[in-house]
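Note that one protein chain of the assembly has been removed; the remaining protein chains are unaltered in position.
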Amino acid sequence: MHKISANRKRLLAFILLGWALLFIGDRVGELQQYQGAFVAMYALAIASIILLTGYSGQLSLGHSALMAVGAYAGALSINNLKLHPVIALIIAALVAGIFGLILGIAAARLSGPYLAGTTLALAISLPTIANQFTILGGEQGILFDIGTPPTRFGEEFSQYKWFFWVSSLAALIMIWLLSNLVHSKYGRVFRALRDNQTAAQLAGINVGRQKAVAFAVSSGVAGLAGGLLVMLISGVSPSAFPLSLSFSLLTGAVVTGVYDLKGVMLGGLVLVAIPEIADSIGSRVGGSDGFTMALPGFLVSALLILAVLFTPNGPGQLLKKKM
Amino acid sequence: MSLVVENLTIDHGAIRAIDNVSFTVATGQLAAVIGANGAGKTTLLRTLSGLKESKSGNATWNGKSILGVRPEDLARSGIMHVSDGKSVIAELSVKENLALAGLWRKDKKDVAAVTAEVVDLFPVLGQRMSQASGSLSGGERQMLAIGRALIARPKLLLLDEPSLGLAPLIIEQIFQTIKSLVAKMDLTVVLVEQNAMGALKIADEGIVLNLGSVVAVDSAQTLLNDPAVRAAYLGF
Partner (left out) sequence: MLQFITAILTSLSAGAIYALMSTALVLVWRSTRVINFAQAGQAVLTTYIGYEITIRTGSYWYGLIAAILSGALIGAIIDRFFMRPIFKRIKSGPIVMIAPVVATLGLLGIIQAIIGFIWGLNYQTLAAPVSTDGYKIANTVIAFSPYNLMVLLSVTITMVLLTVLFQKTNIGLALRASAYSPEIAKLSGIKVDAVRTLGWAIAGAASGLAGMLYIPNSYLYPNGMDVLLVFGFIAAVIGGLDSLFGAVAGAMILGFAINFVATYISYKLVFPTAFVILILVLLVKPGGLFSSSKGRKD
């Protein structure tokens, strides 16, 4: 009985959060709606990292590539298969998930630095691979058009608000599903993998299979986030998924607590805020173009190192220390 | 010059491995530290050689504190620790292993001289100079480990269970060699052993540890004849 009410409580919390977001979305300007859409998308991507690293203990640097896989799959569905955008997003998640399953089966045998290096190789090679196949549109990429808001919402309903709604809803639903997953038996299994693989094996857990499952689910979520990203920028191209994106996601996850899904929204906010902060620092200091462009990367990396050193368990750790 | 340990306490995680232990080993003496598995003997040695931190208490050699000093600095000041089991680098040759303790020494002539002495002492090493140490037998590896320690011309030698895993005949050889080293090489020796009989037979004094505390400190001969010690550690 207790378990059911915990699930219900969670569902209620998410529904409330959803209403709150829609409420806020109505009250802010278009720029904030657009940024809000990005926050939701990043939150989702960070959730995929937290599931993989925080819960099942596998470190991946290749999630930018997984997002790209989902993004391209989604774009191709719309353009070449003429499918409905929502279906395209689902396909994005599925294709990335399958890709992640295959990768995960191989990755299950790797640990620590080897997994990191392999996924890093994936992240670095992906833009080059994408460039070379014409069906993927090469350097230019392909269009991704989520379409205009349905007419029944009225003329006042802007494209940006539509972005915000789609992004937030998709993120909300997916993170709710993930939350259920980690609170279920699967969550315990994943945590066992992270903390002590040998013990998990002795307890009868098929370590290889579960690790691959975690990887697949994480990839699917990343693929969906990738689909959302290219929806927001209206097109997918190799340059949308640089290596630095993987770093950003990792930073977002570590800064807000890599072991817990609760902080993902905060992580998304941080990632959206950093380029803004960098911009304002840049204009105040009056640095060169190179300075302004390199500053977000600098902030992300510095934040990553500081977070790993001082708050590996999330900002809550800092607060606890002060008390 | 003596080794003075005063009220030394060492924790190993949540366990108090060494509890308020005190003893003295005078210059030129061979002290055997005996006790059952888990008595804290290895932990004690690792702390004296700088590999582990102590919680409280003192340990001095020659009047100078040796706690909290880096292992390599202690080694350079004449304290050599031959740790148990894996004390030679298997991938390096016998010659290279021996050379390790002399790498930092300025007096290269003396390094050559003492290396010759060591080969004299352990002729089998001389025969296997260019062989990989991993291919040596257990006894040969122990000789190599001790030989390497001697190249540094130490004044204090800490030996951790040199007899572990060796055949009785070899153990006898090793113990006799250790005994002769004290006079030959002007050493003070702390010999940690589970082989209580063999250790006490060659030692001057004995320190009995149980669960981290000292239960007896006396001359080796007295301990050998003590019925309680005999019953607990000597098996008769």
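First chain written, first letter: the chains are A and B, and each begins at residue 1.
The criterion applied here is as follows: a residue touches a chain if its C-beta (ideal position, glycine included) is under 8 Å from a C-beta of that chain, and two chains touch if they have at least 3 such contacts.
As the structure is a prediction and not an experimental result, all values here were calculated from the model.
The residue from A:Ile87, A:Ile233 or A:Ile305 that touches the chain not shown here is A:Ile305. Although one chain is not drawn, the whole complex shows that of A:Asn80, A:Ser125, A:Ser184 or A:Ser283 it is A:Ser125 that touches it. Shown as candidates are B:Val4, B:Ala36 or B:Leu51; the residue that touches the absent chain is B:Leu51.
The set of subunit A residues touching the chain not shown comprises 53, 57, 59, 61, 106, 109-114, 116-118, 120-122, 124-125, 128-129, 132-133, 194-195, 242-244, 247, 250, 254, 287-291, 293-295, 297-298, 300-302, 304-305, 308-309, 312-313. Mapped onto subunit B, the interface with the missing chain covers residues 49-51, 70-72, 75-76, 80-83, 86-92, 96, 99-101, 103-104, 148, 152.
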